[in-house]
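Only one protein chain is missing; all other protein chains are in place.
Entry: chain A
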Amino acid sequence: MTAPPLLTIDKLSLDFDTRSGTVKALEDIDLTLNKGEILGIVGESGSGKSVLSFAIMGLLDEAAKLRADKISFGGMALNAKSVAEMRGRELSMIFQSPRTALNPIRKVGKQIEDVLVRHAPLPRKAAKSAAIAALRQVRIPDPERRYNAYPFELSGGMCQRVMIAMALACDPTLLIADEPTTGLDVTTQAVVMDLIRDIAAERNMAVILITHDLALAGEYCDRVAVMHAGHIVEVAPAAQVAQNALRHPYARRLFAATPAASAELEDLAAIPGSLPDLRGTLPACRYMARCEIARPDCAQAPLPAHDISPSHLVRCRYCP
């Protein structure tokens, strides 16, 4: 790893000012991503994983207060202005529930064309064939016919492929996939994930895969970052996930909570407690209240980060 990373984030924090107080949505996020790497960000709902991706994309609303020592992408500082230039071209994003993420009253082919034309001045005819080529690339059968389809005429899996085709139309170097398989049935999930992995490998494109499914992340990613309540608590090579070698108590609980195919309902191991309220003062370790190995000094800052290996980092004072 001699090349500089594609994306570097140092000490990113994000607050939302609301009527009922300031919500500390993200705190001290450090993250790097290399070219062509697939990074999984895993956590339960509300852990801040989607908000982190919106922060990278510059899609936060005005109530958000973002601070960071450094956010750089491809050697350039990412700020509101530069990210607006890069969206859809250098970095792109796909979302969960693809059926609502597409404009319901425009033909899917036209929607892809709109993105193409926006970023590269193309005559309409060339744009159309490029859009059809983009549909073909995501393995949509009969792309000439699908070009004319409206989103409501396509299945959820098809819509997600259209989303991917749209996101990849301008050949981005980073794709953020925000729970791309939520709401799709299991076989379609695998098809969509295979597609993302294959295209990423083909184009040497980096992917941030946001999911609550640790097993999925372990299977498709190179590295996995586990988030809890706005902190990244552990970053590890994906191989560690399969070997159940994660260290942080939350990550271990998350692993144990993944249902096995043979599991009965009562075998499911839920994680006790719920996410802390992110308003007001919080202990240094935000998992403390739910943790079985917590001790009183877990509340004291700073939250230590210790390296198990150069590529494996855990932020916990007492984990083994």
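Keep this in mind: contacts are C-beta pairs under 8 Å (C-beta built on N, C-alpha and C of every residue); 3 or more make two chains touch, one makes a residue touch a chain; residues count from 1.
Methods note: contacts and distances are computed from a predicted model.
Asker: Report the protein name recorded by UniProt for the chain absent from the figure; options are "GntR family transcriptional regulator", "Putative iron-sulfur protein", "Chemotaxis protein CheW" or "Peptide ABC transporter permease".
Answerer: Matching "GntR family transcriptional regulator", "Putative iron-sulfur protein", "Chemotaxis protein CheW" or "Peptide ABC transporter permease" to the record, the invisible chain is "Peptide ABC transporter permease".
Asker: Which residue, A:I105, A:V186, A:A260 or A:A301, contacts the hidden chain when the whole complex is considered?
Answerer: A:I105
Asker: Among A:D10, A:E44 or A:D114, exactly one should touch the missing chain; which is it?
Answerer: Only one of A:D10, A:E44 or A:D114 touches the chain omitted from view, namely A:D114.
Asker: Sort through A:V23, A:A167 or A:A284 and give me the one touching the missing partner chain.
Answerer: Selected residue, touching the omitted chain: A:A167.
Asker: For the chain left out of this view, which of A:S92, A:T173 or A:T211 touches it?
Answerer: Within the whole complex, the residue contacting the unshown chain is A:S92.
Asker: Name every residue on chain A in touch with the hidden partner chain.
Answerer: 57, 59, 84, 86-89, 92-93, 95, 97, 100-106, 114-115, 118-119, 150, 152, 163, 166-167
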